[in-house]
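Would you mind keeping the following structure in view while I ask a few things?
Here the complex is missing one protein chain, while the rest keep their positions.
Right, subunit A next:
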Amino acid sequence: MNETIRGLLTKLGGLPVSLDQLADDADLYAAGLSSFASVQLMLGIEEAFDIEFPDNLLNRKSFASIAAIEKTVQSIIDAREAA
């Protein structure tokens, strides 16, 4: 999952820094992730993992770092499997 997310970030994130230099817990907004790019990233993730983000997870915190995105995606997948 980490690799897929990093791949999507490279393609859609529009970050001025290289993804290799970005730790999993690095603040993506401080690294230059714009609100437009973050939405493109959300759409890319929805498509890649065949999920839909519920509205309560559509906030800055869920997408603040690669680790946060992983956690958010995993929580959606877990909730789906539990259902």
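The rule is short, and it goes like this: a contact is a pair of C-beta atoms (placed from the backbone, for glycine too) under 8 Å apart; a residue touches a chain by one contact, two chains touch by 3 or more; residues count from 1.
Here, contacts and distances are computed from a predicted model.
Hidden from the displayed complex is a chain whose UniProt protein name, among "D-methionine transport system ATP-binding protein", "NADH-quinone oxidoreductase subunit J", "Acyl-CoA/acyl-ACP dehydrogenase" or "3-isopropylmalate dehydratase small subunit", is "Acyl-CoA/acyl-ACP dehydrogenase".
Annotation for subunit A: contacts to the undisplayed chain at residues 16, 29-36, 39, 42-43, 46, 53, 55-56, 58-61.
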